[in-house]
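The complex appears here without one of its protein chains, the remainder shown in place.
By written order: A, B and C. Residues from 1 in each chain.
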Amino acid sequence: MTTISDFKGTVKPDWCPGCGNFAQLTAISGALAELGIEPKDTTVVSGIGCSSNLPEYIRAYGFHGIHGRLLPVATAIKWVNPKLTVIGYGGDGDGFNEGTQHFFHAARRNTDITYIVSDNQIFGLTTGQASPTSEMGMKTKTTPDGNLETPLDPMTFALTAGATFVARAFSGDVKQLQTLIKKGIQHKGFSFVDVFSPCVTFNKTNTYDFFRKRVYKLDETNHDPKDFYKAYEKAREWGDKIPTGVLYEVEASRYEERDEVLKTPLIDHPVAKITPEILNEFV
Amino acid sequence: MTTISDFKGTVKPDWCPGCGNFAQLTAISGALAELGIEPKDTTVVSGIGCSSNLPEYIRAYGFHGIHGRLLPVATAIKWVNPKLTVIGYGGDGDGFNEGTQHFFHAARRNTDITYIVSDNQIFGLTTGQASPTSEMGMKTKTTPDGNLETPLDPMTFALTAGATFVARAFSGDVKQLQTLIKKGIQHKGFSFVDVFSPCVTFNKTNTYDFFRKRVYKLDETNHDPKDFYKAYEKAREWGDKIPTGVLYEVEASRYEERDEVLKTPLIDHPVAKITPEILNEFV
Amino acid sequence: MNKSEIIVRIAGAAGDGVQSAGLIMAKVFSRNGLHTSTYNYYQSIIRGGQSWYQIRASSEKVKNQGDGLDVLVTLNKDGLERHTNPEINEGGASSLNGIAIYDKSLTGFKEFKDRVKYCPVPLSEIGQKYSKNPLLKNTVALGAVCGYISADFEVLADIIRDQFGGKGEIAEQNVKAAKEGYEYFVNTYGKADKKLQYSKKRKYLLAGGDAAGLGAVRGGLKAFFGYPMTPASSFLHFLAQHSKSLDVFVKVTEDEISAINMAIGANYAGVRAMTGTSGGGFALMTEAVGMSGMMEVPLVVYEAQRAGPSTGLPTKTEQGDLLQVLGASQGDFPKVILAPRNVEEAYYMMSEALNIAEIYQLPVLYLTDLYLAEHYETVDNLDTSFQINTGKIAKDGMENYRRYEFTSDGISFRALPGQPGLMHNEDSDEHDEKGDVVSDAVTDPYLRKLAMEKRMKKIDEYIKSIPPTPTYMIKDAESVVIQWGSTQGAVEEAVDILRGKGMKVGIIEITHLYPMNSDILQLVKGKKHVIFVENNYTGQLRRLIMSEFGITGDLIVKYDGESFYPGKLSEEIEAIIRR
Partner (left out) sequence: MNKSEIIVRIAGAAGDGVQSAGLIMAKVFSRNGLHTSTYNYYQSIIRGGQSWYQIRASSEKVKNQGDGLDVLVTLNKDGLERHTNPEINEGGASSLNGIAIYDKSLTGFKEFKDRVKYCPVPLSEIGQKYSKNPLLKNTVALGAVCGYISADFEVLADIIRDQFGGKGEIAEQNVKAAKEGYEYFVNTYGKADKKLQYSKKRKYLLAGGDAAGLGAVRGGLKAFFGYPMTPASSFLHFLAQHSKSLDVFVKVTEDEISAINMAIGANYAGVRAMTGTSGGGFALMTEAVGMSGMMEVPLVVYEAQRAGPSTGLPTKTEQGDLLQVLGASQGDFPKVILAPRNVEEAYYMMSEALNIAEIYQLPVLYLTDLYLAEHYETVDNLDTSFQINTGKIAKDGMENYRRYEFTSDGISFRALPGQPGLMHNEDSDEHDEKGDVVSDAVTDPYLRKLAMEKRMKKIDEYIKSIPPTPTYMIKDAESVVIQWGSTQGAVEEAVDILRGKGMKVGIIEITHLYPMNSDILQLVKGKKHVIFVENNYTGQLRRLIMSEFGITGDLIVKYDGESFYPGKLSEEIEAIIRR
C-alpha cells in the first residue's frame, strides 16, 4: 500500500498561490495512493507550460519533455513497459494547440494511458495569451481587442477521436477530481480528464467563482456514460450549466493488444537473433 | 463566362490510368467553369502525394507546397486576397496524418476556402503504406500483417472541428462530385469534401466496385443537412451502405469577418505610416 | 557613481512589479535626456523566486547594463541580502556599492556597511495611505530614488500618469505616494552629491522587440503569424497591441508550423508577411524555410535566441542558434542571415530584411537574442522614411511569362494570384523555368542542374549588396575582437577600458552573418590577436568564419545564461593579449 505522502516530491511547486494546478497535484497523488500504485511504477510525462512543471513536484519517474509532445512519449513508454502506470499531464495550449494532432491519434489508438489536461483556458507560462479554449471575446496579450476564435471543445474532440474514457473535472472540487483521475487510471484504454483549472493570474474570466456557479455533477443525473450521443450532447452544454463527471466510458480493444510483438512487455524481450534463415533471404 | 477547357493545363497528369484523381481534376475544373470563376482568380493549394500533384495540371495559380501544410497556406492566401477562390487539395495522408492539426484549426476558423481530399485510404506516392483512413486489417507495405488502427473518419472530424459544409463524394460519380465541389465553393465558410478516390495500384480493397456497391445519395433521402447529430450519425454509417452528398451545411461567421484589419482586402492596404503619435509611445 | 552615470537596480520576486517599476525608472532617465540601458533578470515563473531589473543612465552613450551598482531598491529581504553581498554575483552582476532603499520593516539581514548605505523607508506605510494595492510601495520607492538623484519630480509624475492612463484616481494615488517617497527620502537622507546632467531632450526608449516590430511596419509588414515563445513574444505582443493602429494583421496560430506556412502563403499572395519564434519553435519551422527557398517565396523569420539546448533556460540569453539557422532545412538553397547588434539597429535592419526577402525572393532569417529583444535602450532618432523595394513583380499579361526564368542574376519575375495571363504553378518539387516539375515523368538532370544554379546565383547577386562590415576603433588596432549581436555594447565597453589602459584593441562587428562580407579578411590582416567573443559554448560564429574564410582565433565565451559584463570581459581579453 502507498500513501499520498509517498508521492510528495522534494521540490516546492512554483505555481502562483491559488493556481488550479495544486489541486491536480494533490488529486493525482491521492488517486495513485488510493490505487496502491507505487511511485517507482508511475511515470508522469508532461509538455511545457505552468502545468507541465508537475513532474518536478511529484515523487515518481518524471519526463518533462517539450511543448505539445507528451502523448507520443507517454504512449511509447506504455508500449515498452506496460507494467507502468503512465500519466500524461499538460496544459490546454500544449494539448489543444501544439499537440492537437498527437491527441487525436493517441486517443484513436486507445493505448492504456491517462491524459489529464490542466485547462485554464489561457497560456499561463508565457504570461497570458489566448489558448484554443479561451472564450470568444476574451482580452489577452495576443488578443487585445478580444479573442476571435470559437473555443475548441476538448470533450467532443476526445469523443470523436475515439477516446474510451472522457471526463471533465474542476480544480475547485478536489474530491471529485481525485475520483475521476482514479477512474481514468483504472480504465483500460485511453482515458482523458479535462480539468477546469483557474489561472488566478491571467484568466480573469474563468475563475473559481465562474465555475462554482455553473458546474453540476453528471453522476447526480441520469446520464448514461455508455451513450455516445448523450455524451456528445453533454459535452456541448456550456453556459449557465456545465456538467462535470464521466461523460463517456466504454471498453474497447487497445493498440497494444493488437500488435503481436507487444503481446509480452517489450522491455523483457531478449535481443533478437539474426538466424541463417534470415540471412538466407539475401542470397 | 468560363468553360472547363479554360482550366486545362499544359502538363499531362502522371497518375496511373484509372486513378480516382482524374475525376476530381475534371470536377474541380467543371465546377469552377460552371460558377464562371476565372483561372486567374483561382488558386489551388496542395501538399505532397499523388493527389497533390493536381495544381500542375490545372490552369490557375497553383501552390504545390509541402506534405501536410496546405491548409495554413490556403487560409493565409484567402485572408490576404478574399477576391480569390482558394481550393485546398490533397491526400488522406497529407490531411489526416501530417496535417491533422491544421485541418482541425482551419475548420474551426471557418475561413472561406474549399478543402477537397482525395481519400484513397492509402499512401499512393510513397508506394502503398497504410493511411489513417485505411481499413483495419488491410495489408500494406507498413502493415504486412494487417493494419491495426481503427480508421479515422474525416466526416465526424470535420463536424467536430466546426466545418460549416461537410460533404462526401466518390470519384466514380463525377456528376455528383462536381455538384458537391460547386456547392462547397459557393458555400461561405470552410467547406470540406472528402472524395472516395480509388487507388487502382495500391488499394485493392476500396475499389470502384467496392464503392459502387455501397454508396447511396443523401439527397435522395430525407436527410436534413442542418441537423448536426443526424449528420454525425450519417457520417458513422459505414458498411454495406455508405452515404454520399452534403452531410452538413450551416451558415456561420467567418474568421475574416471578425478581424478589424481584414475588413478590407489586405492586399489593397497601403503601407502603414508610423506617425508621431506612435513614436510618442516610446518616450 | 562613476563619471556622470548611475546604475539603479530594483529587486523582488516575480509578481512584485519589479519589471514595471524598472521601466518607469528607465523612463525617468530617458525623459530627462539621459542615455539609458536596462537589463531584466528574471525566471520562467509567474510569481515568487528572485528577479531584478537594472537601469543604467548617463549623459554619454551607455552600451550595456554596466558594471557597478549605485542604488538598490529591494522589495524583499532576499533581494537585500543577495545584492549587497559581494560574494554573490549572479552571472557577473556587481554587488552594491552605494545606497539601499527598502521597506523599513525589513530587519535581521546581514549588513555590509563598508560599501552600503542602508536607507530604510516606510514604503508600505506610505503606500497604504493612498491605496490598499500593495504595489503602491514600489511607487513610493521610485519617488525615493528620484529624490536621491534630484530628478525633476514632475517628470516622474507624468510617467506615472501615462502608465495609469491619465489623471484618474489610481494615477493620482500613485503620484501622491511617489511624492511622499521623494520628500521622505530627501528629508531623511538628503540628495546624492554627484549630479546627473539632465536635459530637456527626451529620448526614445524601447526594447529590441518593439524596435524590430516598428521596423517591420516601416518595412511594409502587413501580416504577422506567430505562436508565443519567450523571448520572441515581445515582438509578437508589440504587433498584436498595435494591430489596428499600425494596420498589421496579426494571427496567433495553432503552432509554429502553421505560422510559417501562413506567412509563406501571405507573401505568395502579395503582401509582406513574416513569422517569429525562438529556437525551439524555429526548429519546427525549418522544413518550411526550405520551401520558401525552393519556391522562391519571400519570407522573413524573426528568431530570438534564448539559452538552450531544448527548453533550456527560457528567460535567459544566449547566441546558440546560429548553427541551427545556418543549417535550417535540407539541401542547398540561398538564404540570408542577419543579426542586429542593438535596439536602434534592430529597427533599421528589420525594414531591410523585408526588402531583401522580396528583392531576392528568398528566406531571410533575422537572428536576435533575449538580451537584445527584451532590454530597453534609448535612441535619439527614429527615421520613419523607407524605400520599399518589392523587387521584380510581373506586369499583368506579360508575354511569354516564366515564373522561374533563368536570368543572369537568378532573379525572375513574381506573379501574384489574381493577375491576368500569368497563371502558373509554384512547386516545392524541382521545376523548370515555367514552374513545371522536372521529376515526375522523366527526370532531367540537365535542367535540374540549371535550376540549382539559377537559385544559387541570387546569392552571388545579393553578396554585392552587403555593406562593409562595421568596426570599432580598428584603425590603429593591433589586436581585434570579433563579435556579433547583442554583445556589442559589452564588447565595445571592454575595449574602451582596454584603450584607457593604452592597449590598441579594435572590434569587427558582424551583422550580416550569412553570406558574409569577405572584407573581414582585410580587417584581420596583420592583427596580433583575433579574439572571438560569443554568448555560447562552442563559438558558433568562429566556426562559421573559419569555414568561410579560414580565419580563426581565441575564443571567449559565456554560457551561463547571462550577457557579458564589460569589466570582466576586458580582463579576459587582456589576459589573452598579454599571454
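In this section, a contact is a pair of C-beta atoms (placed from the backbone, for glycine too) under 8 Å apart; a residue touches a chain by one contact, two chains touch by 3 or more.
Just so you know, these numbers come straight off a predicted model, no measurement behind them.
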item	value
Visible chains that the absent chain touches, using the contact criterion stated earlier	A, B, C
Which residue of C:Ser44, C:Thr74 or C:Asn355 touches the chain not shown here	C:Ser44
Contact partner of the left-out chain, one of C:Leu323, C:Ile466, C:Met503 or C:Ile576	C:Leu323
Touching residue (missing chain; options C:Gly108, C:Gly526 or C:Gly550)	C:Gly550
Residue of C:Ala223, C:Leu284, C:Val491 or C:Ile531 in touch with the missing chain, whole complex considered	C:Leu284
Residue among B:Gln24, B:Thr100 or B:Thr133 that touches the chain left out of view	B:Thr100
Chain not shown: contacting residue from C:Ser233, C:Asn267, C:Asn342 or C:Ser428	C:Ser428
Residues of subunit C (touch criterion as defined above) contacting the omitted chain	41, 43-45, 48-50, 90-92, 257, 278-280, 282-284, 286-287, 290-291, 293-295, 305, 307-316, 318, 320-321, 323-333, 427-430, 438-443, 445-446, 448-449, 452, 456, 536-538, 540, 543-544, 546-547, 550, 552, 559-562
Chain not shown, touching residues in subunit A	9-12, 14, 39-43, 45, 48, 53, 55-56, 59-66, 69, 72-77, 79-81, 83-84, 101-102, 104-105, 259-262, 266-267, 269, 271-274, 278-279, 282-283
Contacts of subunit B with the absent chain, listed as residue ranges	14-17, 48, 50, 66-68, 97-98, 100, 123-127, 129-130, 132, 141-145, 201
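Everything that follows uses one rule, which is that only the chains that are shown with their structure count from here on.
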item	value
Separation of subunit A from subunit B, taking each centre as the mean of its C-alpha atoms, in whole Å	31
Rounded Å distance between subunit B and subunit C, as computed from the means of their C-alpha atoms	41
Shared-contact residues (touching 2 or more other chains) in subunit C	243-244, 250, 254-255
Junction residues of subunit A, two or more chains touched	97, 100, 132, 145
